[in-house]
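Below is one structure. I have some questions about it.
Every protein chain of the complex appears in place save one, which is left out.
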Amino acid sequence: MKGVDSQLLQFTPWEGNHTRRHAAAVAILRISLLLIVRQRLFWALLALAALAFFFFFYAQYLLVWISQHLAQETIRIAGFPVSVSNLLRFLDRLALNGSAHTYGNFIWFQGYIIVILLAFSGSQLFGNDIVYGSMLFYYSKPISLWHYFYGKCCTIALLLLMTTFIPAIILWIEAGLLFDWKTYYMQNYHLLLGITGYSTLIALTLSLLTAATALLFRRTTPLVLAWMGLFVLLRLISNWLTLATQDASWRLLDLWNNLYLCGLWCFGVDHATIRPVPQPSYDAACLVIVGIIILCLMYINFYLKYLYK
Amino acid sequence: MYNSALYKDEPLLQFIDVSKWFGPILALSQITWTFKSGIVGLVGANGAGKSTFLRLAAGLLRPTLGEVKIAGHDAWDWRSRRLIGYCPSTDAFFHDLSGQQFVLVMARLCGMTRREARKSTEAILQRLGLHDLATRPIYGYSKGMRQRIKLAQALVHHPPLLILDEPLAGIDPLGRHELIGLFRQLNQEGHSLIISSHELETLEQLTDQILILSRGRLAAAGTIAEIRHQLSEYPITIRITVSSPRELARQLIDWPEVSAIEWPASSQHTSCNTLLVRVHRPREFFQRLTQFLAQNTSWDITCFESIDESAHALLGYILGGSGKT
Partner (left out) sequence: MSKIGDLENPMLQDNTVSFTFKYRNIVLSWFYLIWFILAGQLRRNSLTLWVSTILSGVVVLWVSIETQRDRWDLRQRRIARAGPTYGQILDRAIMEQAYAVLSSQFPAGTAGAVPLLIPSTLLRLNQIQSHLGFMHYSYWIMYGVYLGFLMPLLTLSCVNTLIDPENDAWVWLWSRPLPRSSIYLAQWIGTLPWIFLLNFGVLTALALAGGTYGRRSLFLYSLSIMLGIFALASLFHFFHILFRRPVVIGLIYVFFFESLVGNLPGSVKLLSLTFHIRSLMYRAAQAEGYQVELLLFPEAATWEAAVGFLLFVTVLLTLLGAWLSSYRERREII
């Protein structure tokens, strides 16, 4: 072979073409995903996330079945006769009717498990790399650390899409099949866009937030504390302050509520129909989310430039 | 000296048909081995099961099948750990402690009083050359110093059996030489040692008893000579330097024990009068050669040695390959 030392007869030089550096992010995504999905705890969390999905799935079916088959009848629940119209009114309040609120509420309910899933993933994907020194392997490759973050954030985004986007799409498909599918899909294609928008926003915001907090705290326990503080404590405080002052701007402290408002904006929901009241405006919520994204990007940039040794 | 009479009836360490699974992975398979005293070198390729073996002996793991006994008692029993000093290969410490504090804590946790622990700690640190550095926190230690601290905590309660997992890893040649001297001294004082290492030359300096693990199985155990003897079919290579090598080769090639004869390239160790004779059934070969040389005294043989009577060559044969682990 030309240019090859005759002694190295068993060595075959690589003759391929280098792909673009962005392809490294795909490799990082693949490996990171494998790292997470091979853990039994991930599947346990996914099963818990599936609980909310199954509740919505079957409740939606139940609502349609009751309204179609028992329109004027009285049914018995725990031995007590219940008027179907009262029951339907109750179920309607849960908004299990294939409307924008159905998908918005479903994704909102996933928040409980998403928070725990992200605390777990953050420490696995980012924290371990820093604590055990694996970042050096990425540093030694001809890629920038932004490719590393891009790959890892995509992994988190993918995990979030598995718990929000895909189940919501299935609920949308189910709703169409339960009603007149042509009418439903034609009239509600914008809900599909809303689901995509809401899920993408969650994926973008929370993946960056996970990266930033994982870089800051690194280990599981402080990371978990910080996440619970952000999503649980701030929610409690904002609920209290909103009730105490009747001022909706205090709800802006609740990050998950801000994402919920932005998601409902993607669905084109009338602001007056949002519960609980009062709620801040769509603009204010979006501003907060954008601010968080910018802050996270700034911190990651600062960390890569000055803090990582 | 240790009262070896106490162990007269019971071996110090015994593996009785031990197997260990980690889920679907078989780490050790049907290991039966007895150790009474002395120094044993544990060798094997990466993933052969050396660390698992040592952890079973130290009572940190339980065998899936079989038993591990320390002086007749189950190794998992906490009382067996009185007789063991374990030096792990992992590098995890209570980083906020200094070396002296760490060894002192380990001594106290072995049941020593404060006075005994302090005295023993001072003695051990002095012996291992860490006395001047003992007050520094462990997170500031070099690799070699960490190895010594690990050794110190294993020795502090004066156990009869020392289980050392890669104690020489990361130690410079001078330090290694000192530690080897220390191991010999400990053995003379009555401690028994099981040392796993990849440094076969080092182990050969320390002991001729080796234990070879291969893919979770006990491939061989005993002295190198004993193992060699058992491998009678393995062709050994003998280097012979003689004034007329070709004539000798013509004579030897017809012998049934001789499988091949080579002329090595000239080097520092070989000259043009050297030939390498590969033989199997070495005992028969040596008997025949002795008779041959007695009848023909004209042969002027200046060098006659077996060049693969070493742990490397032995390991290479048993494990397959060059013998490198």
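Structure notes:
Lettered A and B in written order, each chain numbered from 1.
To be clear about the criterion, contacts are C-beta pairs under 8 Å (C-beta built on N, C-alpha and C of every residue); 3 or more make two chains touch, one makes a residue touch a chain.
Just so it is clear, the model here is predicted, and its values are computed rather than measured.
Taking the complete complex into account, the chain left out of view touches A, B. For the options A:113, A:153, A:191 or A:206, the residue in contact with the chain missing from this view is A:113.
Considering B:13, B:43, B:106 or B:195, the position touching the chain not shown turns out to be B:106 (whole complex). Within the set A:27, A:48 or A:66, the residue that contacts the chain not displayed is A:48.
The missing chain, though absent from the display, is touched by one residue of B:47, B:190 or B:256; that residue is B:190.
Hidden from this view is one chain, which touches subunit B at 1-3, 6-7, 9-10, 22-23, 55, 58-62, 71-73, 78-84, 86, 88, 90, 92-94, 96-97, 105-106, 108-113, 116, 119-120, 123, 126-127, 153, 157-160, 189-190. Although one chain is not drawn, its touching partners on subunit A can still be listed: residues 41, 44-45, 48, 112-113, 115-116, 119-120, 131, 217, 219-222, 224-226, 228-229, 232-233, 236-237, 240, 244, 246.
What we mean here is this: only the chains that are shown with their structure count from here on.
Per-chain Cα centroids separate subunit A from subunit B by 55 Å.
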